[in-house]
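Omission of a single protein chain aside, the complex is shown with its protein chains in their original locations.
By written order: A, B and C. Residues from 1 in each chain.
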Amino acid sequence: MFFASDNGAPVHPAVFAAMERANSGYALSYGNDPATEALRDRIRTVFEAPEAEVLLLTTGTAANALALSVLTPPWATTFCHRHAHIAEDECGAPEFFSGGAKLTLIDGPHGKIAPDALEQTIAQTGGSVHVAQRGALSLTNVTEAGTVYTTAELSALTAIAKAHGLPVHLDGARFANALAATGATPAEMSWRAGVDVLTLGGTKNGLLAAEAVVLFNPAQAWEAALRRKRAGHLNSKLRFVAAQFDAWFEADRWLDMARHANSMAARLARGLSALPGAEVVHPSHANIIFAQLPATAHTRAKASGAVYYQSDETLCRLVASWSTTGAEVDALLAAFAA
Amino acid sequence: MFFASDNGAPVHPAVFAAMERANSGYALSYGNDPATEALRDRIRTVFEAPEAEVLLLTTGTAANALALSVLTPPWATTFCHRHAHIAEDECGAPEFFSGGAKLTLIDGPHGKIAPDALEQTIAQTGGSVHVAQRGALSLTNVTEAGTVYTTAELSALTAIAKAHGLPVHLDGARFANALAATGATPAEMSWRAGVDVLTLGGTKNGLLAAEAVVLFNPAQAWEAALRRKRAGHLNSKLRFVAAQFDAWFEADRWLDMARHANSMAARLARGLSALPGAEVVHPSHANIIFAQLPATAHTRAKASGAVYYQSDETLCRLVASWSTTGAEVDALLAAFAA
Amino acid sequence: MFFASDNGAPVHPAVFAAMERANSGYALSYGNDPATEALRDRIRTVFEAPEAEVLLLTTGTAANALALSVLTPPWATTFCHRHAHIAEDECGAPEFFSGGAKLTLIDGPHGKIAPDALEQTIAQTGGSVHVAQRGALSLTNVTEAGTVYTTAELSALTAIAKAHGLPVHLDGARFANALAATGATPAEMSWRAGVDVLTLGGTKNGLLAAEAVVLFNPAQAWEAALRRKRAGHLNSKLRFVAAQFDAWFEADRWLDMARHANSMAARLARGLSALPGAEVVHPSHANIIFAQLPATAHTRAKASGAVYYQSDETLCRLVASWSTTGAEVDALLAAFAA
Partner (left out) sequence: MFFASDNGAPVHPAVFAAMERANSGYALSYGNDPATEALRDRIRTVFEAPEAEVLLLTTGTAANALALSVLTPPWATTFCHRHAHIAEDECGAPEFFSGGAKLTLIDGPHGKIAPDALEQTIAQTGGSVHVAQRGALSLTNVTEAGTVYTTAELSALTAIAKAHGLPVHLDGARFANALAATGATPAEMSWRAGVDVLTLGGTKNGLLAAEAVVLFNPAQAWEAALRRKRAGHLNSKLRFVAAQFDAWFEADRWLDMARHANSMAARLARGLSALPGAEVVHPSHANIIFAQLPATAHTRAKASGAVYYQSDETLCRLVASWSTTGAEVDALLAAFAA
């Protein structure tokens, strides 16, 4: 009964198989191998973006911070939700990579930025040499609250940024879960919705350590490549990161895993709704549930061996992954209920 | 016939086996799992350093830059060899991680810093608010020239640093090869020789992507942990990095692989010495050979499918790895000779 | 009728006289002259702090950012009011000097941080490697809203910081005005109230370009000196900055000028209170007034040649200086009223 995070799940066996296939003989390092090049082409195809450039990394924090550093100079501020991962969970990585750029935190219900708040905040920013200048807009889908922006919602926000001439980053640590929740295509959820740079996260969805920064504007690729090297994120044996993504995209495994995780979270949400005293806090269509439960229910669940994070006596976060089983969900619900 | 770099070699099969064993069920992420903790204890034992702290990362550049950033403030300069990896091959990662600290480049034959040059350079550094202050000494073993410092040579250099109150970093991207070449123990080649922070490199010696920063002074561990996170180098599924090292240390596999690589390089050096017109440039006891060969020899070797780096028409670098075979060495020599 | 800012006022004539007296013959540069040393001793005496170290600079932004950089590592966050100068008016200087440390913005009425809000915010900060760590508390007196913390109010806030082990910075760009408003001594308004590092501002109170960073903890002086040089803020002819402060302290001129500015603002506030449709927004005991006035009143005042900043159609900021005259105040009031 492990619901602490999707990055605590095991790696999908097909991923190891793909890496072992990649382990035959020698290959030039640092991405100068055919597998890394082939993966770039595959991602271009998946995203219907023949010009896109792709940089492979191994952590989402690095991918986000790298993406923002090519979009914002040190004297600008990135607009993001108050509870964005870049604001709350990366120990200042965006500030470090950008050379001290700021984050402007915008409130909004259920982890989403409200268009009015975005417009108003941008309008109040910049205008003189004394203040931080307008930088990028950074959105997250699936959000940290477990909610999902529709492509229409994304487009409404990116249109505001574009009207002010600002570039847009999408933190897609759970991009596959957002696709699975909405039925949108990768292109629809990214560049067609106004996204300039995407963090495409694999590690939370069955891979070992594989993230990609997808630059829909290839003009920034060389700068991004230098920044990646300089940050120590150019892994030498890159063919093994490429291999992970190969297994991911193979026969839409990435979407199958995400759909499964989402469905396990839905099963959990349905069960919680039926529990007296339990309340699901945010509307959720993906794989993260925030729920209020009586303290006694938590005590019972923990005693039964359930692993998950509590913010306080009653509020908790429950995350399903590609490997969560219906039996685990039911056992957790039973422990809460008993 | 791949002699371009030891990081172009495949991963040892035992490493995949260990990672797959680690892939059973769930584990807390970010190093809060028993495997990561057990590895730390194993490294403490291997190095006879019960207080040491260990941070796992996936690239050597990150490990070096992180190590230096805890040893030098932004206004200091790190003393290193002119051809050190941190100076020539990391695109300014040390400057980035440290917030702009300098490197002071010291010449010396065969990739080694001469004690006199070190003493003189340190003596000329610092002393007023207008200049860069004295920072750390950074040594590399195996050096970039493929030579190996003995523990006595290391101690002579670190003693000079210590006499000036300076901390010492050792870039051990090929630490195992240095141990194999000298017969020294891990402790003798590190803290007993005056090293404060070690980059322990696994990726160039059979692992997939595994490096460790070993802090013999544990007081700096929390700062290092924050810097690692902030740089995006706290991988979430850290149990798989730990598993790689487990396979490495198992039955001294790390030393066996290093000894094998060194012996293949020795076979190559012997063969080159017997070739008319060929010359081995640096004394080498490890797995890297720099050699001068007639341009025609290079043409033949490349035509035969040999892969390695040439600096100019005649000078080349040849690197052996754990997976290099005697047949490959002999085929290369034959191609050079024919 | 110039009420745009106290830094638009002329320099007090005595300041030029002092600088010209200092202009006799040669002097060692970079502060190695007797005048700079004598000023340091004078500031120690004025603040009853015989151990304090003093660094002279020429801008308040530099003084603030330098002060914070010695108090917070790059991975920490400084707690400050949402409208603090360091947050809103320095184009990210604190982030630049600190290497990317964050600011955590705390709300509070009338430009002041409420103790409860401070306690709660600190309590919610830090605790894991994923988040920004607790850094310094930065207070401002006179606040950006023109209000003044009493020494008791300051002490209540610094006590909270100290209870969490955090150092305290005071932005005293208008420190003299705060002293004049409260009657506190320099020591009472600084180290006795828990302040570790003070930005002592002279430029807004009659000097040409003179600020001092006063470090009550001298252990940080050398680091601060290196950071000052590295930021290009070690002026060579420092005797002329020292001379400005000499004229300032002479016969309590600094307090006289501040008292005068405060009294002119009080006269303005009294006049505004008597005007129909006018409202003074914040309680003010210093030299800054925020006021709501009918748009027509602003039109009339501007037409009469008044210079000041408007935030919107009705809200304005009016700043008095050492050189503001009663006649100017009355003329402005008349223009508003007419």
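Some notes on this structure:
Keep this in mind: a contact is a pair of C-beta atoms (placed from the backbone, for glycine too) under 8 Å apart; a residue touches a chain by one contact, two chains touch by 3 or more.
Since this is a predicted model, take the numbers as computed values, not measurements.
Put simply, the missing chain touches A, B, C once the whole complex is considered.
Across A:Arg230, A:Arg253 or A:His298, the single residue that touches the chain missing here is A:Arg230.
When you scan C:Ala93, C:Ala286 or C:Ala335 for touch with the missing chain, the hit is C:Ala93.
Seen across the whole complex, the unshown chain contacts chain C at 2, 4-5, 7-11, 13, 16, 19-20, 23-29, 57-66, 90-93, 96-97, 203-204, 208-209, 226, 229-237, 240, 307, 323. Those residues of chain B that touch the chain absent from the view are 74-75, 88-92, 95-96, 98-103, 129-132. Considering the complete assembly, chain A touches the hidden chain via residues 30, 73-75, 99, 129-130, 133, 223, 225-227, 229-230, 234.
By our rule, only the chains that are shown with their structure count from here on.
Matching the C-alpha atoms of chain B with those of chain C calls for a turn of 180 degrees, to the nearest 5.
Compare each chain's C-alpha centroid with the centroid of every protein C-alpha atom shown, and the nearest one belongs to A. At the interface between chain A and chain B, over half of the residue numbers appear on both sides, which makes the contact a same-residue one.
Centroid distances built from C-alpha atoms place B farthest away from chain C. Between chain A and chain C, the centres computed from C-alpha atoms are 42 Å apart. One simple way to say how far apart two chains are is to compare their mean CA positions; for chain A and chain B this gives 33 Å. Multi-chain contact residues, meaning those touching two or more other chains, occur in chain A at positions 90-92, 96.
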